[in-house]
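All protein chains but one are shown at their positions in the complex.
On to chain A.
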Amino acid sequence: MFALNPNSRQASRAAWVALHYSNYHGASPSGLRALRHVMKVSAKMIADVGVKYYLQFATEDYISGQETGNCFATVLYQKKSKPEVNIKCARTQDQKQIQEEDRRVFQYLRHQTKPITANKIPDSHGNIEHALLPVWALAVAGSSHIMLDKSKENVGYFLAQIRTAKQWIRKDGAVEFEYTILLHKTPTQEMDLCYMNVLWSLHQVLTAKYICASESHQLDDGSGQEFGSAAETLHKKGGNFLQGLSASHTRSMGKLCAQPEAAITFPSKPRYSKRE
């Protein structure tokens, strides 16, 4: 076991990994946390397995920035699979109040008669329409799953922006959203594009499925040439997952992803839209 500098990049990265875990598994868009600062950290090499971090850190509410109490966590970076996390946090906020807020958000989303669709959350200037805050929060919770899966001891992620969000009205009472999101990866500084489907039913059940075009460099000159190969990868990787979606969903992905503007130019006819 060796002590590390709490300011070190390894410490804050590991603390974020622990928060990705709790933000996803907490299944509570009203109770998301962000890292404030790491107070203590040590690490241990475990032969044939990986490195395990022991952390104590302060957190704040992801959306309001209010202090939300300290966490203790362990993060085990494994050579062969995603990081394994244990985390326990003190709560300075009223737990009942958060649950009540989640319920309110859930009902609000569930009772939309017209499905919500939106582009760019936040927009270029950081604005989020009040009505879209829950859509953002749900994406934070869902993308935490992706970021947890992809994080490594020397690679970290942040949700940079939601490019598109589209709700699916369901008859079973759950809330479903389709997203395309950009993840900011450090230290490579790339923006990874992911497609993500988030399903939320109350009582702490939230699942996110995703495909990322991570090996490409999407931030090209906008000609879209590079994304052609990325879409191919996306298509191949997503084979099984896409079969699980209904025909109408799959059809819509083509439209959803065909954002004409800005950093990412999808091919005009995404190949994966023709799967049905």
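Criterion: contacts are C-beta pairs under 8 Å (C-beta built on N, C-alpha and C of every residue); 3 or more make two chains touch, one makes a residue touch a chain; residues count from 1.
Definition applied: contacts and distances are computed from a predicted model.
S.K.: Which choice in "Carboxypeptidase O", "Cytochrome c oxidase subunit 2", "Geranylgeranyl transferase type-2 subunit alpha" or "Pyruvate dehydrogenase E1 component subunit beta" gives the name that UniProt lists for the one chain left out?
M.R.: The correct option from "Carboxypeptidase O", "Cytochrome c oxidase subunit 2", "Geranylgeranyl transferase type-2 subunit alpha" or "Pyruvate dehydrogenase E1 component subunit beta" is "Carboxypeptidase O", the UniProt name of the unshown chain.
S.K.: Where the complex has a chain not shown, which of A:Val51, A:Ile116 or A:Ala160 is the residue touching it?
M.R.: A:Ala160
S.K.: On chain A, where is the contact patch with the chain that was removed from view?
M.R.: Contacting residues on chain A, toward the hidden partner: 5, 7-9, 16, 34-37, 62-63, 65, 122-128, 158, 160-161, 182, 184, 186-191, 217, 219-222, 225-226, 262-263.
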